[in-house]
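Remarks on the structure that follows.
Removed from the display is one protein chain of the complex; every other protein chain stays in position.
Chain nomenclature is as follows: A, B and C, assigned in order of appearance, with residue numbering initiated at 1 for each chain independently.
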Amino acid sequence: MKSEIRNPMSEAANDARATDLSVQIGSLRMQNPVTVASGTFGYGVEYAELLDLNQLGAVVVKGIRLTPVRGNPTPRTVEVASGLINAIGLQGPGVDGFIQKYWPFLKGLKVPTIINIWGTTVEEYAEVARRFDGLGGVGALELNVSCPNIKEGGAQFGTDARLLSQVVAACRKATRLPLITKMSPNVVSIAPYAKAAEDAGSDALAVTNSYPAMAIDIETRRPKLANVTGGLTGPCIKPIAIKLVWEAAKAVKIPIIGMGGIQNAADALEFIMAGATAVAVGTANFYEPQTALHVIEGIRDFMQRKDIRDVREIVGSVQLPK
Amino acid sequence: MKSEIRNPMSEAANDARATDLSVQIGSLRMQNPVTVASGTFGYGVEYAELLDLNQLGAVVVKGIRLTPVRGNPTPRTVEVASGLINAIGLQGPGVDGFIQKYWPFLKGLKVPTIINIWGTTVEEYAEVARRFDGLGGVGALELNVSCPNIKEGGAQFGTDARLLSQVVAACRKATRLPLITKMSPNVVSIAPYAKAAEDAGSDALAVTNSYPAMAIDIETRRPKLANVTGGLTGPCIKPIAIKLVWEAAKAVKIPIIGMGGIQNAADALEFIMAGATAVAVGTANFYEPQTALHVIEGIRDFMQRKDIRDVREIVGSVQLPK
Amino acid sequence: MVEQTVNIVSNERATDLYFRLVVRAPQIAPLVQPGQFAHVRILPLRDALLRRPFSIFQVEGDTFAILYKSVGKGTEVLSRMRPGEELNAIGPLGHGFTVPQPGGETPLLVAGGYGMAAMHLLAQRSPQTGIVFVGGRRRVDILCEEEFRALGWEVRATTEDGSHGEKGLVTQPLIAELKRTTAGRKLFACGPTPMLKAVGRLAEEFNVPAELSMDEHMCCGVGVCLTCVIPVKAGDAWEYQRTCTEGPVFDSREVVWEVTR
Partner (left out) sequence: MVEQTVNIVSNERATDLYFRLVVRAPQIAPLVQPGQFAHVRILPLRDALLRRPFSIFQVEGDTFAILYKSVGKGTEVLSRMRPGEELNAIGPLGHGFTVPQPGGETPLLVAGGYGMAAMHLLAQRSPQTGIVFVGGRRRVDILCEEEFRALGWEVRATTEDGSHGEKGLVTQPLIAELKRTTAGRKLFACGPTPMLKAVGRLAEEFNVPAELSMDEHMCCGVGVCLTCVIPVKAGDAWEYQRTCTEGPVFDSREVVWEVTR
């Protein structure tokens, strides 16, 4: 009798059908469109006590280069109006250190890990990609061609369309893993760079990295960051990031992971409507570690309230005035 | 007896020597380095009831083109985290309307008026410059080559160094008034553009205009601005603007008027230490019309506290780590 | 127009939906004309920079009052502020209603939602009483009927759900009244744009003068930013005029409805 009235299994199935949050980034399937931004979530394990990582769309780790990197002197971050400037300098354990220290934990997760990689030469990018290709079980590689905080490597690859093509093409040859190219915001127009990454074989774009920025302590007359300049992130950059996502989405067919100042589901939905297939929570993790989970919940609530079954229906759905 | 003890005249002279706030922008002398940002102060007269305009370094008026401009449909502004996005569309009375309606008031002020001008062609810029040259009594012209909110004219002149040179050179020929070129922030590196403006004869640079940005109402799925995109201003952009001023100051010898999110004297001093000779208060006027006066007061206080006699000693005084 | 720090005298729930805020503003209060507004900086907002405009509801001595609804982050924060705390206000702002001359036209006021607040001072200052037409969706949207009755005005309330007064739109009893007579009558309206548009149409149809207080988003509130514009007739064409400066009150014949959103 009871089972005739309520079948929990079929009800769950109904619910799942009612709101399908899954998205596809190249060959990578994510159970929902919400991930975290590289460098704001460590290697996942640090947050394991505070939230259930297995509820995320994916875990994205801090940028990794072939060899260990010590990073910049301190101070490395400074708080500004509705934002943060950072100049960490990509401190990291290198490929081997990462595999030894963090991979055992990450590969045990039920959700995919996206590894953010960088190098100082095209060859180094490709070599790092090859190493992770060989590791097995990696969800995707995100090519950081846009870190403003290190002299060699990073930014110049993201603001020179020819170099950008070369990096993407070299990594494309080195691995079959889905490639996500992390775009620099620091360009006149993002369209040609987005196109260049797509043409060179990138499966997706991440838009956007931080904005070059600076703060000065007027009492000491010294820059507030030891590195002098850094990258601006947080809610303050959201309106610029939304515009970049919107423009990039018009320029390419590959999916976009939108990020920049996301604090809640409304912010995430703004990115999705602008054209992002998935989103990443960055700076907000630092002050509210549960943000990504609240965003997932909020997107589900929104979809139920608006009777939307598939999150992909919202992607790029902003309606322009006639 | 009394006069032997206190001589108010010589004391005033002492005070004046103690803190000299005056600065020079080309041939234009300003009694202090604090002015207002074009488009955030109307034509001066609107604020005359709320503050003493004669205490400013200069008044800068809303962008003017040869003919009247109706501007964009509404909504034209939207509030975002620590900032504002606007897409006014350069509504204005045109040169003749301005001269008739606003010039009689402005020319009666004791402080100079800087007129922000724009056009859709190089020739139009030059023609507007010529008209204001002929008017007599204008303090300086600010060439807006960086408005993100109108299709024709504005932005493309600011992001194409060749066009930028042409505009500046044409205006240079049209007038002997000091020329201030208002730079676009939307470039990979500001240095070549700054250099181009300097080489073409600009007497100063204004850094920076607003950042291209966008916001979407997730309930209606419509852009929050009728113009779809707009320009981001306010405290949220300060760290990016500081960096641009610092870079521009390294690239050129001409003075820079720094702006972007200035709310108080500390913000202004940050710009000055980064390399700005003068500063402009923009968005803050909208919520605190007295801001510019507080900034002037605060700079004077800072100088007295630090025993600095001449504000020019602070310009570009940021000390980089060895 | 004065900018001043104002002190909260009281800030209490007036109805289920509205709060009534009284502030001590000795420089602003004496200057207020009906239909003018104050542009209020809610200091604890911090990351939300802009001031919020509110019609001035009442003036008493060196205080003025506003009636506001908690609809977003600013009004929500405002509703939790307590007596003694500080706000900053610029006011009085804008071009208000033309107060009727003694023995002149009979005012018919039409209000929706917080529009009632904007009309109260007009009723108070009007030498002759008239009729107030007030509409809303539900009973709770109907504001300060008693205040108007206390001034000797007739109040005709309508609600869309019929929970209070007549069921229907505020324009229904207005049409009935205009059909009765239009002679010597003048309309004054404040409320949501669709209501204003309807009132404007009736004014044309019945050939009665009408002053409308337009509702546009504002930024500076003092005429410098050009955010708050509406299309207004200018010769054969139209131009954008500022709600905060040339308005919020416009002659209904001036508004170019075809261009408004």
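Please note the rule applied: a residue touches a chain if its C-beta (ideal position, glycine included) is under 8 Å from a C-beta of that chain, and two chains touch if they have at least 3 such contacts.
In this text the structure is predicted, and so the values were computed from the model without any measurement.
Taking every chain of the complex into account, the omitted one touches A, B, C.
The missing chain, though absent from the display, is touched by one residue of A:52, A:288 or A:301; that residue is A:288. Touch with the chain omitted from the figure is made, among C:45, C:131 or C:144, by C:45. The omitted chain makes contact with just one of the residues A:21, A:34, A:66 or A:81: A:81. Interface with the hidden chain, as seen from chain C, comprises residues 44-47. In the full complex, chain A touches the hidden chain at residues 39-42, 46-47, 49-50, 62, 70-71, 73-77, 79, 81-84, 86, 88, 91, 226, 234-235, 283, 285-290. In the full complex, chain B touches the omitted chain through residues 81-82, 235.
Note that only the chains that are shown with their structure count from here on.
Using the mean of the Cα atoms as each chain's centre, the chain most removed from chain C is A. Centre-to-centre separation of chain A and chain B, using mean CA positions: 36 Å. We define each chain's centre as the mean of its Cα atoms; on that basis chain A and chain C are separated by 47 Å.
Each of the following residues of chain C touches two or more other chains: 47. Along chain B, residues 73, 81-83, 226, 235 each make contact with two or more other chains.
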